[in-house]
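Structure record follows, encoded as structure tokens.
Excerpt of the complex: some chains, original placement.
Note that the chains take the letters A, B and C in the order they are written out, and that residue 1 is the start of every chain.
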Amino acid sequence: MDDWLFTMVMPLALLEKSIDKRISLLLKDNRVLEGKLKGYDDYMNMVLEETEERTPDQERRLGTVVLRGNNVVSITAL
Amino acid sequence: MDDWLFTMVMPLALLEKSIDKRISLLLKDNRVLEGKLKGYDDYMNMVLEETEERTPDQERRLGTVVLRGNNVVSITAL
Amino acid sequence: MDDWLFTMVMPLALLEKSIDKRISLLLKDNRVLEGKLKGYDDYMNMVLEETEERTPDQERRLGTVVLRGNNVVSITAL
């Protein structure tokens, strides 16, 4: 087993470490959602709690949300 | 088995818990549908009853609707 | 087996129940087709008879039509 394996951080492993922490999601339609990550699956579908949508114009509380992974561009740990 | 497993909420599990409850769907074309979730499959195709479509301009009653999962951006519990 | 299983309506099961009934299809390009559902497959490709296309501008009779499932946004029982 090569050395680099020990330093790799797999994408799904980072999601696992983010469970119950707040993350920010950028969607393909440029919307940004922030919420507490409660779960995800292999397709990067995600469950967020206490979700807020932030656009330049407004901020909306969405509560508990299921997000389809194929609409997600990037996930940022807050 | 790690501790985090007990706190995970899988996306499909949240849909299961939402059966017979009202949810709001955001579609890729920015339309918003509200209805009672009657069923879903592994592709997140969904069956809604008493569905209403809400746009800034109008509100339409659609009755029973099948939605293709690949057009869904997010699902919000109401 | 959980209770919820008895109340679930799977998306393809709703299509099965709609065989020989009129449905309305919303396509990704915003066109609306109405017709009698004659069949479908696992990809939600569908066969409609006595199909009519309705746009704000016009109404066209299309007869028997095969629709590709990946262009369908939602299916409404009429």
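Rule of thumb we're sticking to: a contact is a pair of C-beta atoms (placed from the backbone, for glycine too) under 8 Å apart; a residue touches a chain by one contact, two chains touch by 3 or more.
A quick note: this is a predicted structure, and the numbers were derived from the prediction, not measured.
The complete homomeric complex described by this structure file contains 7 copies, of which 3 appear in the displayed model.
Here, only the chains that are shown with their structure count from here on.
Annotation: 18 Å between the Cα-based centres of chain A and chain B. Centre-to-centre, using mean CA coordinates, chain A is 33 Å away from chain C.
Within chain A, not a single residue touches two or more of the remaining chains.
Chain A makes touch with chain B in their complex at residues 16, 19-20, 27, 29, 33, 38-41, 45-47, 51, 62-68, 70-71. Taken together, the chain C residues at the contact with chain B in this complex read 4, 7-15, 28, 30, 44, 69-70, 72-77.
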